[in-house]
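A protein chain is absent from this complex, but the other protein chains hold their places.
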Amino acid sequence: MASSVASKTFLAAPRTDGSLGSLLPDLRRQLPSPNVQILIRSRTPKKLQVKAAGSAFGTYFRVTTFGESHGGGVGCIIDGCPPRIPLSEADMQVDLDRRRPGQSRITTPRKETDTCKIYSGVSEGVTTGTPIHVFVPNTDQRGHDYSEMSVAYRPSHADATYDMKYGVRSVQGGGRSSARETIGRVAPGAVAKKILKQFAGTEILAYVSQAHNVVLPEDVVDHEMLTLDQVESNIVRCPDPEYAEKMIAAIDAVRVRGDSVGGVVTCIVRNCPRGLGSPVFDKLEAELAKAMMSLPATKGFEVGSGFAGTFLTGSEHNDEFYTDEFGNIRTRTNRSGGIQGGISNGEIINMRIAFKPTSTIGVSLISLPLSIKTNSHVGTTLPIVMYSLCFILLLWICSKPSFALLVLLPTR
Amino acid sequence: MASSVASKTFLAAPRTDGSLGSLLPDLRRQLPSPNVQILIRSRTPKKLQVKAAGSAFGTYFRVTTFGESHGGGVGCIIDGCPPRIPLSEADMQVDLDRRRPGQSRITTPRKETDTCKIYSGVSEGVTTGTPIHVFVPNTDQRGHDYSEMSVAYRPSHADATYDMKYGVRSVQGGGRSSARETIGRVAPGAVAKKILKQFAGTEILAYVSQAHNVVLPEDVVDHEMLTLDQVESNIVRCPDPEYAEKMIAAIDAVRVRGDSVGGVVTCIVRNCPRGLGSPVFDKLEAELAKAMMSLPATKGFEVGSGFAGTFLTGSEHNDEFYTDEFGNIRTRTNRSGGIQGGISNGEIINMRIAFKPTSTIGVSLISLPLSIKTNSHVGTTLPIVMYSLCFILLLWICSKPSFALLVLLPTR
Amino acid sequence: MASSVASKTFLAAPRTDGSLGSLLPDLRRQLPSPNVQILIRSRTPKKLQVKAAGSAFGTYFRVTTFGESHGGGVGCIIDGCPPRIPLSEADMQVDLDRRRPGQSRITTPRKETDTCKIYSGVSEGVTTGTPIHVFVPNTDQRGHDYSEMSVAYRPSHADATYDMKYGVRSVQGGGRSSARETIGRVAPGAVAKKILKQFAGTEILAYVSQAHNVVLPEDVVDHEMLTLDQVESNIVRCPDPEYAEKMIAAIDAVRVRGDSVGGVVTCIVRNCPRGLGSPVFDKLEAELAKAMMSLPATKGFEVGSGFAGTFLTGSEHNDEFYTDEFGNIRTRTNRSGGIQGGISNGEIINMRIAFKPTSTIGVSLISLPLSIKTNSHVGTTLPIVMYSLCFILLLWICSKPSFALLVLLPTR
Partner (left out) sequence: MASSVASKTFLAAPRTDGSLGSLLPDLRRQLPSPNVQILIRSRTPKKLQVKAAGSAFGTYFRVTTFGESHGGGVGCIIDGCPPRIPLSEADMQVDLDRRRPGQSRITTPRKETDTCKIYSGVSEGVTTGTPIHVFVPNTDQRGHDYSEMSVAYRPSHADATYDMKYGVRSVQGGGRSSARETIGRVAPGAVAKKILKQFAGTEILAYVSQAHNVVLPEDVVDHEMLTLDQVESNIVRCPDPEYAEKMIAAIDAVRVRGDSVGGVVTCIVRNCPRGLGSPVFDKLEAELAKAMMSLPATKGFEVGSGFAGTFLTGSEHNDEFYTDEFGNIRTRTNRSGGIQGGISNGEIINMRIAFKPTSTIGVSLISLPLSIKTNSHVGTTLPIVMYSLCFILLLWICSKPSFALLVLLPTR
C-alpha cells in the first residue's frame, strides 16, 4: 500500500492569513525582502483571494451543482429548461437509483436511498420554464471514519491539491471530489435524456468494454442494436454475457487482495441530431472530451478511430460517402466517429473513456461484496459512472444549439 | 482512393428559404401537413437561423480568432492581456514561422511567409491593456484548384458537415476548418508563452512520439531535461535522432504511394503553477482535453497513465507522496500526470494527443518533397501542430486563474 | 381601476403543441401555407423550444437563484465564494428580516418568517470554497386567492408576458416575477457585504429620497456621514425625520383610497475600491445600471449628475482635480458620481433608481395597515427593496475583479 505524509509538512499549519490561505506562511520564511504591499486607511491589507467557480455548465440549459458528500445534501439547479415538459421526481429517481453504489445482485442493499425532491420549477406535473431545484438530502452522515484523513493525504486522491488550493481540509471541502457529486449531474441528465428522446429520438448508451486486463473485442457489440437491457443484464454491465463473466472474475481476483482495477467505458450516441458542434474552439469532440474528462478518475478519451487510428494511412482511414436507399448521404465506415470537422454528421458517435483504478485500496476492501467498485470509499461503481456519462452528454447536446431558429414573435 | 458523391444529393439545391438554409426544401417534400407557422403583418415569416459562435476562448485572457484560408487574411483579437508587457511582432513571428508548412531542410522554401502585424493594443513596445489585434494577410490566394471540391464532398473532410450546417460551400466557409485557422491560435499562444515564462517559469514542449507504426518508447525522452533544440533538431521533430530517422523512413514509404499517415504528439508542461483547475466541471484535465481536441484532426487525448493505466491495479497506479530535500511534498511517481482531483499539483503535466492520418491523399502528394505533412493540402505538418498545442495550453492556463488575489485599491 | 381581459383571447387555449407553447395555434389559423417542416423517421417533428436562462449572475462570485413565491421555497447557489470566510445563517438572516414585508411598527407582525438554512459550502463556521446552497422554505402557501388571476391578466403585471413567453399560467411560473424572488439576491448580498466590508471597508447605503410627490432635497443628507441607523429610524426609511413624516402622510393619503405610489431610492457606495469597471461594454455604470434595472418595478437609473446634469454646460459640470493633504488626487466636486471613463475613481458612487407605483391596487389595499408597500400583493416595501439594491451592488463589485493578481504558485 502506498504510504503518505502528514498534512503539516505540505502546507504548514496556522492559517491566520486571510488572503492566500495556507500557502503563504511557508513561502514567506524563505523570502529576503517584501515586495507586494497594499495599504488602506485602516492599515489592514485589502486582499481578497478568489478562485474560479467551476460548478456550472451550459448556457441555454445551464446546470449548477452543489453539495458535498457529508454536508446537508447534494443537488442541482437547472436553469433554462423548456416549459411544459412533463417532469416528476420519478423521472430522475430511476437514474439516481442506477447511479447508487451497492447494487450488485449479491450485495446487501443499502437501506438509505438517494431520494430526490423537486422544490421549484415544476408545477402540476410540467416544467414552468423557471429554474428547477433538485435536492437529495444526505442520510448517511455518521459512519465514515475520517480520522486517518485528517493526518495524511491519501495517495492519488484530491485531498492534497484541495488543501493546497482552498486551505480547507474539512470533509465538506474535499467532498466535492467525491463521486456523490455526480448526483448533481445525473438529475439534470435525466431531464436532458427525456427531452432529447422526445424531440430527436436520440439515445445514449454506455457499457464497460474493459475491466482490468479483460478487453471486450470491438465487433462483439452491435451498436445499431444495443439495448439498455443488455447492458443491465449483469452486475459488471458489459452487454456480452461471456465477457461479463470474465470481467467479474478478473475484478474478483484483485478485490480479494484488497486492490482495485481500472477499466474503459464505451459510450455511443444513436440518432444524434446532425449539425451539433461549432468550428474552431467549440468542436463537438472538444465539448464531449471536456464533459467526459470532468468526471472523477478519467485519464483518457477517444472518439471514432481514436489512438488505434493513428496506425492507419489516410487511404485506410477515410470514410467513403455513399447515397443510401432513402437518398441520404451516409458514410460506409465510421472512423470519424460521427463527427467531421467538429460537427456531427448523423452517424453513431462512439467514444471510449479510460478510468484509472480506484485510489482507495487496502484491507477494508476485502470484506466488501463483489460490486465492481472503482471508487469504493465514495461508493460509485464503474457502470454507474457510465450513466453519468450518458446524462452529461445529453446535457451537453441540449446546451449547444445547432440549428436554433430564432422565432421573432410578431408585435401584434 | 475513396470515392465521394455530388453535393446536390446530400442537401438538395435551390436555397431560397432564408431560415433553415438548404435543409428544409428536401425535408418539406416528405411532409403531409404543416405545423410551424409564424405570421407577421407583412405576411413574411419571422424566422432567423442562428448558430452558436465558437471562435472565442477564455475569459480573462480572451482570444477571438477570425479569417479563412482564402479570404483576406487570418488573425485574432486578444482581450484582457495585462498591460505593460513588452511585446512586438517579432515575438509572434518566430512561432508563426515554426507553424508554417514547407519547412523541411530538403524542401524548397515557400516564398510567401505568414507575416503578422499588430494593429492595436501595443504602444511603444509594451501592451496597453486594450485588445491586441493581430492580422496575417493571405498572400497565396490564387493557385489552389477547388473545382473538384465544388462537385463532391471530400471524404473525412469538413465540407459535407459545413455545407449541411451553414449551407455555404464557398472556400471561405470551409476555410475555417483549414489548418491555417491555427494561426489565430499561435499568435496569442506566443503572448501567453511569454507571460507564463516570465511570471511562472512555465515551459511547454511537445514532440512527435509516434508516426504511423513507429512508436517512440516512453523512457527514451527525459521530460525533466528535454529542450526545444532537441525537438527542432530534425524535420520530424522527434527528439531522439534514431527514432526520428525511423519515422522519416516510415512516412516516406507511405508518401511515395500518395498516401498519408497518422501519429501521436506528446506534450509536457514543466513548472506548471500549482492549483490550476476547479472542481467538478472545470477540472484542469477537462480543460486541457477540450483545448487539444479542438485542434483539427485530433481523435484522442490522454493524461498521465492514460489508457495504459487502466490495466493497472490501484496499488500499482497510486502515486506515493514523499517530502523532498526542500521540505516540499512531492509524488514519487507521476501516473496522475501532474493533476489530482482536477487541480495541478506541481509535477510535470504530460499528455498524448492522437492525430488521424491526413484526409487529403492521392497522386498529388507523391510529387511533394518529404515534409511530414499530415494535412498537406493546407500545409501543416504534425510537428508544427505541436506548437499550436503548446500555445493553446499556455493560453488556457492564462485564462483560468487559480489563486487570483483581488487587490482592492484604497479609495484615497 | 384598470380593467383587464381574459386569458383565452390573448394566447388562445388548448396548448397541445410541444414546440412553441401557446403561441402557435393562434398564428397558424391565419396562415395560407406551410413553410417550416422537419421530419424524422418516427414522423414526429424535432423541435425543441428553448429560452435564455436568466437566473445566474456574475463570473467569479456567481449567484444562481431559484424558487417561486408559491412553490416549495426560494434560495440561491453561491459559487466561487472565497474559502475560510466566517459565515453563518445569522449573517444572512438579519438582512432577510429587513427584506421581509409587514415590518412597520404599527403593523401586526406576520407570524411566519423567511428563515434561511445553509445546506452546503460552509463547514465549522467558515466557507469551504465550494458552492453555498441557501434555502428559504415557503411557509405561507395557502392563503392567497389566485382565482381572479386565472381569468384575467392583471394590468402592468408580468402575467401576460410570462404566459405569452412560457405558455404557463400557474402561480409557480409567474412567481419568478414576485418580489419574493429577491430573497435569492439578499442572501448572497449579505455574503458579499461581509466580504467587501472586511477586505475593502466598502459600505453601501440606500434610502428613500422620494415617495409620490414628496421629494427629499439633495443637500439634506450628508453622504459622508449617513448611517444605517438613520435610515432605519422610521418606517419609510428616509433618513430625515421631517421628510419621513411627510412621505408617510403622502402614502397614507393615497393608501386609504386603495391606491399605491411610486418613488425613488438613492443608493451610495462609500470606500468603493478604485479601478472597478472595464472600458467599452463593461463600464461600471453599465454594470450597475443592469443590476438596478433587473429589480422588479424599476423604470429609471441615474448616476452622478444624472438627468439634471444635462442642463449644465461643460464648464459647470466638469469635476476639478486637486491633491489632498495626504497627497492623493481627488475631485473637488463629484458630478461624475465616483466613476470616470467607466472606472471607479474612489469618490462616493451615488445612484438614483425610479420605482413605479405598485401595480396591484384596489379595495383590498384599504384595509392594510400603513406599510409603505409598493408591491403589496407580494409584500415588499420600497425601503426593503433598497436593501436588495445594496446587496446586488456588493455582489456585482465582488464579481468584477479590478486588480486581480494572479499568484502563480511555485511547482515545488
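Going by the order they are written in, the chains are A, B and C; count residues from 1 in each one.
Here, contacts are C-beta pairs under 8 Å (C-beta built on N, C-alpha and C of every residue); 3 or more make two chains touch, one makes a residue touch a chain.
These figures come from a predicted structure and were not determined experimentally.
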Identified contact with the non-displayed chain, of C:I132, C:A192 or C:V261: C:V261
Those residues of chain A which, in the complete complex, touch the missing chain: 17, 19-20, 24, 27-28, 30-31, 33-39, 45, 47, 59-60, 130, 196, 199-200, 202, 270-275, 279, 324, 326, 328, 330, 346-347, 401-412
Touching residues (missing chain, whole complex) on chain B: 15, 18, 20-21, 23, 27, 36, 40-42, 44, 46-56, 59-62, 64-68, 71-75, 77, 79-80, 82-85, 117-124, 126, 128-133, 135, 164-168, 170-173, 175-176, 195, 198-201, 273, 401, 404-405, 407, 409
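Throughout what follows, only the chains that are shown with their structure count from here on.
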Equivalent interface positions on chain A and chain C, same or different at half: same
Per-chain Cα centre nearest the global Cα centre, belonging to chain: A
Interchain centroid distance [CA atoms averaged], chain A/chain B, Å: 25
Residues within chain B bordering two or more other chains: 19-20, 38-39, 47, 274-275, 279, 328, 401-410, 412
